[in-house]
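Every protein chain of the complex appears in place save one, which is left out.
Let's look at chain A:
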Amino acid sequence: MVGPHMDEHRLDEQKLDPRPAKGRGVGASIPRKEDARLLEGRGRFIGDMRFPGQLEAAFVRSTLAHARIRGIHIPAHLKGRAFTHEDMAGVKDILAKTGLPGFRVSAQPSLASTKVRFVGEPVAMVLAETRAQAEDLAEEITVDYEELPANVDMLRTVKPDAARIHEDWPDNVFLVSQVDSQFDGRLAGAPIKVTREVRTSRQCMAPLEGKGCIAVHERHTEQLHLWTSTQMPHIVRSGLAECLGLEERRIRVVAPDVGGGFGWKGLLQPEEVCCAWAALKLDRPIKWLEDRREHLIAAANCREHHYIMTAYAEADGTLLGFEALAHVDAGAYSVYPFSACLEGAQVVSNLPGPYNLPAYRCRAYSACTNKPPIVPYRGVARTGVCTAMELMIDAVARAAGREPYEVRLANLVRPDEMPFTSITGKAFDMGDYPESLRRAHAMIDHAGVRARQARGEPDGRRIGIGYATYCEQGAHGTSVYHGWGIPMVPGFEQCGARLTPDGTLELRVGNQSHGQSMETTLAQIACEVLGIDPDLVNVVHGDTAMTPYSTGTWGSRSAVMAGGAVASACETLGGRIRRIGAHLLQAPVDAVRIEGARVVGPAGSVSFKEVAHTFYRAPQNLPRDADPAGLDLVAGYRPTVDTGTFSYASHACVVAVEPDTGEVEILDYVIVEDGGVLLNPMVVDGQIYGGTAQGIGTALYEEMAYDEHGQPLASTFADYLLPGANEMPDVRIAHMETPSPNTRFGQKGIGEGGAIAPPAAIGNAINDALADLGVELTVSPMTPRRVREAVTAARARAGVRPAGGVS
C-alpha cells in the first residue's frame, strides 16, 4: 500500500477532526469515491493480476450445436497440459434445480462428457505459460463428433419430434409456467380484441470487462483461493464447494475490481470449476480470461422471447383481460444458481406490468435449445414482457382510435389503489404510476411533437412518439424466492462495521460493487447514521474471507439490502460509541447523542477518534464494567416486508424514421422515474443512463442470429452491434421520490430499470412514425432491414406500387 496516491490518505489531524459531513449523507450527489482509482487506471481487475508460476487456460470449445462426442484426440506431448471430462473424475456436474413442479433437471458438466449441446461449450482445457501458447496447443486437439439435429428455434424444440437435448427427458421443455386468473368466456364479447405476435432476439451482455478468474492453491492455509470477476462471491463459493467436494472453509472467493456484470457474472461458471480443479491438481495458479470471441459465441445467453398475445378491451381501450402464450429460449442447461426458469416464471408473473388487469391467463414454456444457457440479464424477463405488453397497449390504442398515452393512463394502477396487489400477486408498495406518465408526456412536449408530425419533415423522414411504463420489483427476498426452490434463497443481509483505532470506519458487505458505486453510497449511509464523512469510510466488498454472507449483487437489491445492513451496523456501532463517549464526557448515556462523528453531551463533546483511541489504546481510561464487545461488530437487516420494492418509470421518446433506408434516429428521450428516496441522485442517473444505453441496444442494434445448424453468426463486434456514444441520445431524467414504506430510508431498487423500457418506447415510436403506412413492427431489434421489410410488406399489402414498380 505504498505509492504516490497514499498521500491523500495520510493520517492528517485536521482531516480526522470533525469535518462538516452535513449534506454528504443520504440524498447527496457526492462524487464517486471509486472514480479516482478507476479513472486513473489504478483499479485491479483479473486481467491485471498475475501469480508466480501461473498457467493460462484456453478452452477447446464445441464447434457443433448438438453432437455426440465419439472421441477426443490429444497428442501425447500435451499430457499433463490438456484435460477433458474424464480427467476431472470426481468433480460433480453443475446442478441448478428448482422446486417448481414439473421442472426438468439438466446436469451441466464443466467439460462436456458424452455430448455437446451448444456451440462454444467447453470440451477440453489446455494450460500453458501464456494464453497464446495455450491457444496454439488447443489447436492440436481434435474432437470426433457425431452430429445430431440442432434445436435452434424455441417454437420447434418443444415439439414431440424434436431431437432430445437431454436424453432422459420426455421433451425439450425445462418447465411450463402458468397463471389463469379470472379469465372466462365473458371476454369473448369484448368490443376490442387485438392479437399480436412479438419476438425479442438473443443477446450478449457484453460487459466492458469479460469474465475471468485465477484459481490459486494456497498451501500454507490449505485453501483454494478463487479470484474471479463475479457479482456473487459467496454463492460461487457454495457452488464450487459442491462441485469439487470441498468444505466451504477451504475456499475463499474474492472479486477484485469487476468491470460490469449485468448478470453474466451472477453464476457459477464451468470455467471457474475447471480452473479451480486444475489449480489443486497441478498445484499451480490457473488463470482464464474470457475473450470477446468466446463471449460472443459461448455467452449469447439472454433476452430471447416469443409471445402470442390477445388483449380484450372496452371500446375506449380499458383492458378487460389479457391472454398470452410465451416461449423463452432457455438454452441448453440450467445455470447455477438462478436456474433455466427464472425468466420463464417471470414472464408469467410480470407480463401484466403496472396495469390493473381484471382477467389474465398466461402460459410460458422455458424451452431447452442448443444455445448457451440463459442467464438473467439486467431487467431479466421484464425487458421482454415490457416490450410485449407495451406494444400491445399501443395496438389496443390504435384499435380504440385513441392516443396510446391516454389508454395507458386509463389502465395503470392508480395511486389511490396503493398498496396494490396485482393479478399475479405482486405487492406494489407505493407510487403514482399515472403521474410518471403525465410528466413524461409534458416533458416530451407531446402536443408539439404531434404538430411537427402533421407539418412533415423537410428531409422526408417520419417522426413518431412512443411511450412505455413499467414497474420493477427489486430486492425481493425469502417470501418470493423460497417457493422456487433454486439453490439460493435471499434472506437476511449483514454488514460488518469496525471503528478503527484512529476513529475512521470500515464497512464489510458480502455483495459486490461492479459499477453500482456502492463504495460511495454505502459510505453515505454511514454518514447519514453516524455523521462521519464518507471519505473516512472504507467499504470492503466481494471477499468471502472478509465479509458476511450475502447472495450478492443482483435483482436491484443492494441499495435496499446492503444499504439496510449498513444502517443497522452503524446504528449498533453508534450505540457502543455513545456508551464510551458518555463515560468520557461523564454524562449519562441517554444524555448524549451522535452528531458529526462526535459524541455530544450536555457540556462538551468527544470525537470518534478519542472514543476509538480510548477503547483500543487506552482501555485503562474505561470503567471496569465497560462492554468488552468493542467497536467491531456484525449486524443484520431484513426489510419489514420482503416482497420487494417497486420502482417504476415512464419513458417517452421521439424518433425519426427514414422509410426507404430504415434508418432510425432518436431525437428526444425522457425518463420520469421513481426510485423512492435516492441515496445519491447522481449515481441513480448514471445507472439509468447505462441501462438505457443497453435498452437502446436491445431496441435497435443487438442480436445474435443463428443459422439452422445452431451456428452463431456473429463473432466480433463488427457483426454484433452495440450502441456507441453517438447512438446515445441526450436522455433527460426527472425523479419522483415516493418513499417505499418497507425499506430503511424509503429507497427502492432501481439498478435494472433503464434497460427495461427502451425497446418498448422506441418500438412504439417507430410504429407511430410509420402508422399511416400501415406498418407495425413487432420484432426487436428493429434494425433498418426489419423496418424496410415491414415498409415493403405494408406497401405490398396496400397494393401500392411505389415509383419504379418495386413492392
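One rule holds for everything that comes next: a contact is a pair of C-beta atoms (placed from the backbone, for glycine too) under 8 Å apart; a residue touches a chain by one contact, two chains touch by 3 or more; residues count from 1.
The rule is simple: contacts and distances are computed from a predicted model.
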Q: Assign the chain not included in the display its UniProt protein name, restricting the answer to "Carbon-monoxide dehydrogenase medium subunit", "Anti-sigma factor antagonist", "ABC transporter permease" or "Membrane protein".
A: "Carbon-monoxide dehydrogenase medium subunit"
Q) Out of A:A36, A:A132 or A:A545, which is the one that touches the chain we can't see? A) A:A132
Q: Just name the one of A:R293, A:H482 or A:R617 that touches the chain not displayed here.
A: A:R293
Q) Looking at the whole complex, which of A:Y145, A:W227, A:Y312 or A:Y701 touches the chain that is not displayed? A) A:Y701
Q) Tell me, which residues in chain A touch the chain that this view leaves out? A) 130-132, 135-136, 139, 291-294, 658, 660-663, 701, 715-716, 718, 721, 723-724, 726-727, 783-785, 788-789, 791-792, 803-804, 806-807
